[in-house]
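This structure is in structure tokens; I'll ask about it shortly.
For this depiction, one protein chain was excluded, whereas all remaining protein chains were kept in their positions.
Going by the order they are written in, the chains are A, B and C; count residues from 1 in each one.
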Amino acid sequence: MNGMSKIVRTMARLLYPFVLAFGAYIVMHGHLTPGGGFQGGAVIASGLAMMVVAFGRRSEKHVREGVLSVIEDFGALAFLGLAFLGIGTTFFYNLIANSGWLFGSSVSYGSNPGYLNTGGTLPYMNWAVGLKVLAGLGSIVVLMAFVFGEDEDEDTA
Amino acid sequence: MKILLDLPYISCALLIGFGVYAAIFKSNLIKIVIGLSLVERGVNLFLVSLGYREGARAPIFTYAPTENMVLPTPQALTLTSIVIGLATTALMLAFCIQVYRKHGTLESDRIARKLKEKSE
Amino acid sequence: MSIVEHSPALLVGIPLLAAFATPLISKASGKLRDIFVFLCLAFIFALAVVLISDVIQNGTRVYVMGGKLPSLTLPSGKTFPIRIILEPDAMSALMVLLTALIGLIGFLYSLQFIRAEGAPDKFYTLFMLLIAGMLGLEMTGDLFNFFVFFEITSIAACGLVGFRISEATSSVAAFRTMTIYTLSGLILLLGVGLLYGEYDALNIAYIASKLSFSGVDKLALALFIGALLMKIGSVPAHMWVPDAYGESPAPATIALVINTQAGLYGLLRVCFTLFGVSRAAHIGWLLAIIGTISILVGVLASIYQNDLKRLIAYTAVSQTGYMLMALGAGMAAKGELGFGRTALEGGVFHIFNDVISMGLVFLCAGMIYRATGIRDLNKLGGLAGKMRWIAVLFLIGGLAVAGLPPFNGFASKLMIYESVYKLNPIFSALALLCSIILLGVYVRLFYSIFLGSKLVEPQRIPKGMILASSLLALLIIGIGLLPGMVVKSLVSPAVGALMDKAGYIGKVIAGGM
Partner (left out) sequence: MKKGLGFFSLVILIASMIGGFMQVHDFGKPLRTEMDDYFIANSQVEVAANNAVTAVVFDYRGFDTLGEATVLFAAVIGVATVLRRMKG
């Protein structure tokens, strides 16, 4: 897979931080606005895919499958750990909601402007799942993009 | 008139029907994957349209009036099923890549012929 | 917090923990990973023993995911469950025990098997995911959750089928298997959607208590049955079985065998709990007919096979047919009338026996392939001299599959013949005939692999693989000697739990406070 022209590469480099910021926003506000860990993670992974398409084989050094798979494992373990957090009561019990810890303040029923410091384990889980999805989708993209070696590239492309 | 009101259900049926047709009668592996994706989209559309209430809004309380919201469960189910569909599609495409690497083609009858030649 | 109370959640959580942590740990050290996976599997097995002894003593358990109490199934003042509820009854517990056992034996076998295949970390991860998916599938009491675990097992299983990338056929086989699995998963999801639209609920017990058998309900149930028949590889969709069983590495194949039985468990759950055994008579006939055709097709196709693992895979199709026939006959007799209950017990007992004996045969086939690198029966021969112990193990497994007296397969097949004969003598006669042909097939197989002129020089087989297979052989002989005890202590409670629809529903509906 070869990279694309200089114009595309420059635009991709310009857009990349915005895509990342937008994805992080969606993950962070998952419990308040439409979106959540999966959606935000997918947005970030699409940013990774954009870089892979624009830079081709040159991006292989920066977006490494090994690093992504470690991030994915950590995301999955964090999600499972958050689920195990409530095992004193039941598996998946939302221990932090309405407890006063970080993300633990309460909300009353009805419309409100949206308070970030709410949701209990939900924001933590959103972050865990977001990490997992961005790394998982990213590593699928990387694996599929670079599956053919340099020499095979010539005759199959 | 009822037919027009139930248009989403009919489009689900069409999507699922065309998808199953492609998955069974096409010989190109990529087309089979496309067919299965179509089926999955049809089922997802069906799930999401089950939860619609007339004139209702999304079940999110941020800056929104609280009366008349659509059902949240079908949306959650659809979200789950979309991710599952994505995962299956990715894995099937990986198998397609591997088949292409091994046999140099994606036509199932040609692959079958090659395998037969090899075993003889 | 007691471990008994939380055992259903831990039985899913621990294998998932093992699966997620395996890639990280194997980056550090391969030996550490082996120890870690073994400890997790041993813990799962211990939990399964705890669960089954508790369930048989105290009846069906409920575990509410994320509730204020594990047993608080309904929210305060309401009459409907809102959270996901795990509901292992005696039948689930039996399947869980079997899955944990096969997981442990498959791991012991693969310790020395998989190192030669490359990428052991990925193999163990997929293996643990498959085990986790099956454990969840067997315990869940929620329809959508059932679909999710169904898909976990499908994807992990297909990853294992395509594991041997050096062989030209494995990716084709994996693609075919994946097509069938995906289609069956989507059909299942459509059925779940139909029932959700009708009752605004996903809990199996709650839906079963409300089910009115309108047109939509019947359509949904038909979709469930169709999807699960595809998953277990009965006749109209049996073509994936030889592909999948033939191409996967041996320890993965035995996990696939129990995965098929987990699908059969889902079919039982749908027929007995959603339908209720009193309404399932015509479905029973349908299943019995499909089962008989599966037996015929599996046995007849196995005669013409020349590939070792594909041949055994076709006999596995016929074994699934025996279970379907027995369970269908039991349903057709509504579980009463004297022989209905025997048929159900025979079917469930045969699930147990089939996993063990089929597993042993597949493990032996894996060792033969490992020692010679050949799967073509025409090129194998005269291995008995160098592989005496494996020849004995293979003979035990083959005779158990064919259903010869001293082994476990005989006990369950006898129950099946007796009871099915009272429903319809033709089914029973065909099944008996096929068993005789099956015996012929295995004798021929044994002859062409182990006797005759020596065609290849086998390599040495590591001790761990032989040890794991010997454990299964011990189980076969043990169950064959004491079938009455196993039926009484494990199978009979499972069948009782399956037929007790009111008890299953009552556990959820009466759980409010």
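Structural remarks
Note that contacts are C-beta pairs under 8 Å (C-beta built on N, C-alpha and C of every residue); 3 or more make two chains touch, one makes a residue touch a chain.
Only a predicted model underlies this, so the values are computations on that prediction, with no experimental measurement involved.
Although it is left out of the displayed model, the omitted chain contacts the following shown chains in the full complex: A, B, C.
In the complete assembly, the contact with the undisplayed chain comes from C:G159, out of C:P70, C:P88, C:G159 or C:P458.
When you scan C:K27, C:K122 or C:R279 for touch with the missing chain, the hit is C:K122.
Residue-level contact of chain B with the missing chain is found at 2, 5-10, 12-14, 16-18, 20-21, 24-25, 46, 49-54, 58-62, 69, 71-73, 75-77, 79-80, 83-84, 86-88, 90-91, 94-95, 97-98.
Contact between chain C and the absent chain runs through residues 16, 19-20, 23, 65-66, 75, 78, 80, 82-84, 118-119, 122-123, 125-126, 129, 132-133, 136, 144-145, 148-149, 151-152, 155-156, 158-159, 162-163, 165-166, 171, 174, 194, 197-201, 214-216, 219. Against the chain not displayed here, chain A makes contact via residues 30-34, 36, 65, 69, 72, 76, 79-80, 83, 91-92, 94, 97-98, 104-110, 112, 114, 118-122, 125-126, 129, 132-133, 136, 139-140, 143-144, 147.
We take it that only the chains that are shown with their structure count from here on.
Shared contacts of chain A and chain B, meaning chains that touch the two of them, come down to C. By number of C-beta pairs in contact, chains B-C lead all other pairings. Most remote chain with respect to chain C, judged by CA-atom centres, is A. For this pair, chain A with chain B, the centres built from the Cα atoms lie 23 Å apart. Chain centres here are Cα averages; for chain A and chain C they lie 36 Å apart. Those residues of chain C in touch with two or more other chains do not exist in this structure. Residue positions of chain B touching 2 or more other chains: there are none.
Taken together, the chain C residues at the contact with chain B in this complex read 144, 147-148, 151, 154-155, 158-159, 162, 165, 168-169, 171-172, 174-175, 178-179, 182-183, 185-186, 189-190, 192-193, 196-197, 200, 202.
The touching residues of chain A, when paired with chain B in their complex, are 32-34, 36, 38, 109-114, 133, 140, 143-144, 147-148.
Interface residues of chain B, counted against chain C in their complex, comprise 16, 20, 23, 29, 32, 36, 39-40, 43, 46-47, 50, 71, 73-74, 77, 80-81, 84, 87-88, 91-92, 95-96, 98-99, 102-103, 111, 115, 118.
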